[in-house]
Every structure is written in C-alpha cells, then in structure tokens.
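One protein chain omitted, others in place.
Labels run A, B and C following the written order; every chain starts at residue 1.
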Amino acid sequence: MRKVLLTGLLALILSGGAMAYSVGAYANDDPGRGLYLPSDITLAQAQLAIEAGLKVAKERGLLMDIAIVDAGGNLKAFVRMNGAFLASVDIAIKKAKTARGLNMPTSDLHRAAVPGGELYGIEATNGGMVIFGGGELIKNLEGTIIGAIGVSGDSVANDTLVAQAGAKAVLKSFMAALKTPKP
Amino acid sequence: MRKVLLTGLLALILSGGAMAYSVGAYANDDPGRGLYLPSDITLAQAQLAIEAGLKVAKERGLLMDIAIVDAGGNLKAFVRMNGAFLASVDIAIKKAKTARGLNMPTSDLHRAAVPGGELYGIEATNGGMVIFGGGELIKNLEGTIIGAIGVSGDSVANDTLVAQAGAKAVLKSFMAALKTPKP
Amino acid sequence: MRKVLLTGLLALILSGGAMAYSVGAYANDDPGRGLYLPSDITLAQAQLAIEAGLKVAKERGLLMDIAIVDAGGNLKAFVRMNGAFLASVDIAIKKAKTARGLNMPTSDLHRAAVPGGELYGIEATNGGMVIFGGGELIKNLEGTIIGAIGVSGDSVANDTLVAQAGAKAVLKSFMAALKTPKP
Partner (left out) sequence: MRKVLLTGLLALILSGGAMAYSVGAYANDDPGRGLYLPSDITLAQAQLAIEAGLKVAKERGLLMDIAIVDAGGNLKAFVRMNGAFLASVDIAIKKAKTARGLNMPTSDLHRAAVPGGELYGIEATNGGMVIFGGGELIKNLEGTIIGAIGVSGDSVANDTLVAQAGAKAVLKSFMAALKTPKP
C-alpha cells in the first residue's frame, strides 16, 4: 500500500499536478483505493487478528466474542464463537471502540473509573464504554494506531490474553513483511 | 416438539436423505414450525414459569413484574401485577436479558460489578444491564439454556425467590413429561 | 376489584358523595391498593384480552405478538406465540403505546402520517410510533380509556382483527359483571 501511494504521489509531483487521475491499473487489486486512509487496518489484518484470537481461545476452551475496529473506531470484523455470551456482542465491540476512543487498553481505564478516580463515570458516555480489560490497541511498526481489538466471553484475564494475541499477530505480520526479500 | 423433531430427523436419516420434504401432518399442530429453533422455550412453558412466579408472589403479598425471554434473549411473555412498580417493567425485562446474555443468574454479577470488581461498569453495556439478583436461567433436562426469567418489584431476595420458582416450574414440567407413560 | 369498584361507586352515589372513604376491609385482597388508579386495567383484564386475541389467532392459524398497556401507557402484559415475528415484540408494544398515546386506533394514524398528511413524520417521535393498524384502545362501560392492546404478526387486517377481539373481550366482561345478580 505504501509503495503504491508513493508511486502515485511521486508521479503527481513530477507531472506538476497536471496528470490525469489514473488508478485504473490498481482497480483490480484494490477497488476501495481512495476510500480509506493509507495504513488503516485492512480486512486481511483484521481477520489475522481474529484467527490468532480464536486459536488461543480454542486451545484454552474459551468461548469468545471478538471485535475489530479500524483507526476511525468503526467496526471492521466480528465473530462470536458457538455458545459465547450474547451480551458479549456489545461488550466486545464496545471494548474495541473504547480502546481506540481513548488510545489505551481498557484495562488502563479500570483504576481511573472507580469512585474517586479521575474518570469516575466515564462508562456512561459514548453510548456506553467498557472500563475493564479485554480491549487492546492494534499498531503498526511505526507505532501508529491502526485499529483496536475487543474480546469478551470469559474472565478479564482471559479476555485480555486473547485480545493481546490478536493485536500481536498483526504486528508480527508487519515484521514478517519487512524480512521478506523483495524480487 | 422433541418428538416431532426426532421423527423428522430419523426419517431423513433412515431414508438416506432422499425423502420428499413433507411436514404437512404437523402444520395444524404447530403453524410456527420452522420459524423457531427446536427446544427453544414455548409460550406454554413461559406461561408456566409466570404462573409459578405469580403463585409465590401472591402467597407472600409481593407485587411483581415478571418477564420471560427465549434462548435468543427476545421477550416471550410478561406480566405486571396490579400496583407493581412501573420502573420494574424495564428492570424485569433487563434482568431476564442479562441472565441469558451472560449465562448466569444476575445475582452472580453483583459481586463482580462493584467498584474494584472485575466487571465494574458492565451495567453500562447492552443498553443497560442489571447487576443485582432476580434474573435466573431457564434450562431443560439436558441442561441446555432455553430462556431466562427476570423478576422485579420487591427486595432482591424476594425477586430471586420468585424468579427461581418460575425457572424451577419449567424444569419440573420436563421431568413430569418424562415420567408420563406414552401410549 | 371489579366488585369493589362497582360497590364503591354505587355507595358513593347513594350517599351523595358524603360517605367516609373506607376500604380497609379490602386491603388483604389487594396488596397493590393505593399504588394504581382506580379503574386502571387489571392484570386479570389484560390476560382476558390476551386470551381472546390468542383464541382468534389460533382459529385462523395466525402467529401473533400481543401487548397490553395500562392507562399510563406502561406495559402490563405480553405474549409472543411460538414462531411469531421477533420484530413484532417491539411493534406490538409500540402499537399499544401509540394507541394510548394518541387516544385512537393506530389505523386512524395511517392516513394522517403519509407525506403531505397532517402528522407526516410522527412515527419518528416517542422513540418510534407505529402508524398502521393493530393498536386499539381498551375502554370501560363509561367509555373511559383504561388501556390499549397492540397486535403484530400478520397482515394489518388480521392484526386489527385480533386487537379488536382483545379490546372487546374486556368490554364484554364489564357488561357481564353488570348483569350478574348480586346476592
């Protein structure tokens, strides 16, 4: 994606901005080009995070709802395992939105939101925020937040574990891409 | 319902899947067949739970709102006794939805949702959850969750008592059906 | 309750309104006394309306959601037949609330709410109103509105038919009570 963008911009600059807008060459590869921000989480990455989360859940016999939001906080992908909590549909999505909405894991909110804490009552905003663990940020290699993952269905410790596995899987995929020799 | 299902599936298997689709024989008995999942709570069972709850409430002079949801968390039946709290319409329904949404009695949530508890703030999700007693699961003999009952109108102890009476009545009806000799 | 009301009114009339208010004797029979308005729909009447509606529905093979609200527009009773629409939980309740909210059958709203009609757009208020038939008022013999019934699950004509059957059943019970010879 980055290379595509660079090529496009270079061409635009070199041509003095007069070049006709032409992305036909890319149309087949990415019909959504221009409709979302460069480096925003892709569906492939979201599915990678979900697969990694499901793998940990299955290994441990956990039943999970897993939600991914993009950098804009909008739902990108979601799965509910067979038998996982119905209420966790909303909780998983809200965990991901809360993490991205405040740029921190939801576990960081836990202490601040108790009575007397600095953010006491924050859960009543934004149509309901989640102030316990299970929401984690998804970042790229530059540390830019490209989305978030929210997991709900078991103990907070297990929700967090699965969420971190998902976020880590995306980060690893960036590292793997770096190491791959280019032809 | 169970018998109907079995007959259909058995016929399908015994015939090697080649049998013509024919449920005309059941149409008169259950016009809703195919529109709800086998073993989901029936209206008759929901009314049984409500009757059992009302009986306990009347014996003790309690004024109750009683709600039943199905396995999908959708409202199946509801009654509000004369003079019972108006606010308990919503509370009873939410108790039933909360119990089914998290597959546990709402009393189990109570401790986890206090300040400092693992799930503190969970009540702000799902458009409002109820984190005190009075919501109980309704199960069949196999232990499958087929719905939930939510009761609100008096002390939490009394709400719970009435809710448990309702859930128990459905379970008893399953046991009674097992013992009934078949012609 | 019905007898209490009649007796009370008769006594009030015969005494020229000067009689002392004294219903202590009934307190044990109706623990909810004082918590709801005299002549508001009772649970027994709500269930009567529902039974009458279910009877018509079963005779015609219809799958219905039936909701009853009291004179305050608050949910009093509800049933969803096996296989009846899930979306009709909300629609049936909203039909009853809409009928009571505007003191007219919801079918009366239908014409007024089309584009160019006087009430165009009214369905967007009150968290959603229903502007097609199936909501009917429940009145007593004096013509006082004591509640409303909302029915959803089939064609508007059938929804209306079932709702009217429910409302009529309550009215008939008032007439039957009048004719009953008192000991």
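To be clear about the criterion, a contact is a pair of C-beta atoms (placed from the backbone, for glycine too) under 8 Å apart; a residue touches a chain by one contact, two chains touch by 3 or more.
In this text, all values refer to a predicted model and were calculated from it rather than measured experimentally.
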Full-complex contact with the absent chain, from B:50, B:63, B:113 or B:146: B:146
Residues in subunit C touching the chain absent from view: 85-88, 90-91, 94, 110, 113-115, 123-124, 128-132, 155-156
Subunit A, residues in touch with the chain not shown (by the definition above): 27-28, 30-36, 42-43, 46-47, 61-63, 72, 74-84, 86, 89
Touching residues on subunit B - with respect to the absent chain: 2, 5-6, 8-10, 12-13, 17, 21, 23, 34-40, 70-74, 103, 141-146, 178-179
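The rule is short, and it goes like this: only the chains that are shown with their structure count from here on.
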Chain contact graph, described as a line, ring, star, complete graph or other shape: line
Euclidean distance of C-alpha centroids - subunit B vs subunit C, Å: 25
Chain centre separation (subunit A, subunit C; CA means) in Å: 50
Length of the line joining the C-alpha centres of subunit A and subunit B, rounded to whole Å: 36
Where subunit A touches two or more other chains at once, by residue number: none
